[in-house]
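Here the complex is missing a single protein chain, while all its other protein chains stay put.
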Amino acid sequence: MLKILVCVKQVPDVNLVKIDPVTGSLIRDGVPAIMNPLDGSALEAAVRIKETYGGEITAITMGPDNAAAVLRECISVGASQAILCSDYAFKDADTLSTSYVIGKAAKMFGEYDLIICGKETLDGATGQMGSQLAERFGATMVSSTSLIMEVNEEMGTVIAERELEGGVEVLEAQMPALFTVEKTNYQPRIPNFKGWKFARTAPITKLTADTIEGLDRNKIGAPGSGTIVPRTYPPEKAEGGMILDEGSVEKNVAKVMEILADKGLV
Amino acid sequence: MTKFDYKNMWVYIEHDGTTISTVSLELLCEARKLCDVTGDKLVAVAVDGLPEAELAKIRATGIDQMMVVHGTGYERYNNDAYTNLFTVLCQKYNPSAVFVGGTTNGRDFAPRFAARLNTGCTSDAIEVVYNPESGDIEFIEPAVGGKMMAVITVPVLRPQVGTIRPGTFKYEPVGEKAEIEVIHETVDFDPALIRTKLLKFIPEEDDGAVNLAAEEVVVCLGNGLSGSDKLGKYQELADLLGGKLGCTRPVFDRGILPFKQMIGQSGVVVKPKLLVSFGVSGAINHTAGMKDAGTIIAVNSDPDAAIFGVADYGIVGDMDTVCDMMIEALKARQ
Partner (left out) sequence: MAKFNPVTPEIAEQLKAIVGEKRFQYGANVKEEYSHDEMPIYGKFPPEAVVEVETTEEVSKIMKICNDNLIPVTVRGSGTSLTGASVPIHGGLVLSTARMNKILSYDMNNMAVTLQPGVLLQDLAADVEKHGFYYPPDPGSKTSTVGGNIATNAGGMRAVKYGSTRDYVLQLTVVLADGRVMEIGKTVTKSSTGYSLTHLMVSSEGTLGVITQMTLKMVPKPSKNISALLIFENLEDCVATVPKIRIANLDPQSIEFMDADIVRSSTVFTGKQLFPEKYSGKNVDASILVTLVGEDDDELANRVEKLANLAEAHGAIDTLVVDTPTLKTEVWAARSAFLTSIEGDAKLMDELDVVVPVDKFAPYVLFVRKQGEELGLTVRNFGHAGDGNLHIYTCSNDKTLDEFWAANNELMDRCYEECKRIGGSMSGEHGVGHGKVKYLKESVGDIAFGLMQGIKAVFDPNGILNPGKVCS
């Protein structure tokens, strides 16, 4: 039976995040926490594979306790196991340490033939997790997957389409394989009542730094991260609503072209 | 070994055997500036097989060293061989930084070899600055959907691995150095260990269909447009800007452009990087569909037109005249 791991993340809906015009800081009040949209596509891809070939889906996430909500979404459409890695010690983890924790935690529950992630997250958008998780699992890496076309359990292979800049490549990948998926063909489905109801109270396995087997404390959280974010700042503001008055239409046009050139838009 | 013992900055030269990916050349130019500050050597790392004309483009960026990679496993990009290659080379040479173009393939293997080397990796930077105090490169990236800029560094580990967004830097070669050291490295990767097989490649087809929602540049025509006979010049402007034409409801109603090019609440909602609007009054039904564009330039003969309220920059004037001037200016730039 195919064992499928789906890796998901809860993110703030950044489309709704506003910037305080005075302080320049992020206003997160009232911004809902959602499943990273491309992770929804990853989940959909997993569910379709399960529908076609059979199999068992395990969902995993790292985050605060309320990140269980995104695992319940996974359960509502067919995940049979859900793992939440939650510990203060995981705080401020970058992809290097997050992939380490996820890898260690998921392996406690067996091996996986297919590991599926969203291509990138809405908030961090590094797009690094898939590649680094592939390293943790020793899996074949297929990024920017637009369609998983065929899974051949006997041969241990998967045929998938991968979106590149100039076209699409069709690859045959050996399992275990990790796919990061694009939205293209994977609109997440709406769960049915039965799945939704079950998910409301379904058990979720919570793991902490102490309960994940063989975890090296130096490799988790901030100490285990390769990168830090020393500071953030608001992007330069546009001088909104400015009607140019350089003396003549010619000069106004010249000014606009100059502005566009400065912004790298021409 | 501390981070200060790692020397030199590498740029991965992505190529298909005949042409170098533009982003690699852009990166060389930017990394050259960094090396000028830090005193590191600029090293171009390329798999063998590039024609002389392309190699000349690399040399022209002022590289100090050219590392040519030989061996099996690299004919076609694959995650397995390229991850291994950079792991092996970095372990041998200990570079301070490795820059990789943020193409789909670049972002496919860079994080993985960084993980294998247990070092930090950053993604999609649009600016790189050297901080002499810490000795780290500051990778500056848009975050939270572009609402914030984040500075990312790799404070302890080395090499600093970073992918850079294509089109961010300019290819402005400073000129070839008199002496360029050429190193030949052979790293064989057993083709049997490559776990992906390319079955076929389907090049992207341009079916000519307009999908405004996905365009990065939109030229929008409003009811100030005198007639379809003037469409040509706006099409020319859109072509020069690398964008497509859109319109407001009246222009659609007049049968000048099809519905799928109508921008607004009851049409297409667009979020291009640049929207240039001509003869648009700025009714809310329209602006609801375009106000989130990155930069909005509005041209209207009426200084009180509501469109100026949502525009970043406005020009009061005859739209046809302004369009002609913009075309001229763009042609002059080319």
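Quick notes on this structure:
So that you can tell them apart, the chains are marked A and B in the order they are listed, and the count of residues begins at 1 in each.
Everything that follows uses one rule, which is that contacts are C-beta pairs under 8 Å (C-beta built on N, C-alpha and C of every residue); 3 or more make two chains touch, one makes a residue touch a chain.
Since this is a predicted model, take the numbers as computed values, not measurements.
The chain that is not displayed touches the following shown chains in the complete assembly: A, B. Touching the chain that is not shown, out of A:197, A:231 or A:251: A:197 (per the contact rule at the top). Considering the whole complex, the residue from B:16, B:304 or B:328 that touches the absent chain is B:304. Interface note for the absent chain: among B:120, B:243, B:267 or B:314, the touching residue is B:267.
Summary of contacts with the chain left out: across B:38, B:223 or B:321, the touching residue is B:223. Contacts to the hidden chain, counted on chain B, fall at residues 223, 250, 253, 259-260, 265-267, 281, 283-285, 288, 304.
Residues 13, 32-35, 37, 40, 73, 76, 187-193, 196-197, 200 of chain A touch the missing chain (whole complex, contact as defined above).
By definition in this document, only the chains that are shown with their structure count from here on.
Distance from the chain A centre to the chain B centre is 22 Å, each centre being the mean of its Cα atoms. Chain B meets chain A in the complex at residues 79-80, 83, 103-105, 107-112, 114-116, 118-124, 138, 142-155, 157, 167, 195-204, 217, 241, 273-274, 295, 297, 303, 308-318, 321-322, 325-326, 329-330, 333. Listing the residues of chain A that touch chain B in their complex gives 14-15, 17-19, 26, 94-96, 99, 122-128, 131-132, 134-136, 140-144, 159, 162-174, 177, 225-235, 238-244, 249-250, 252-257, 259-261, 263-266.
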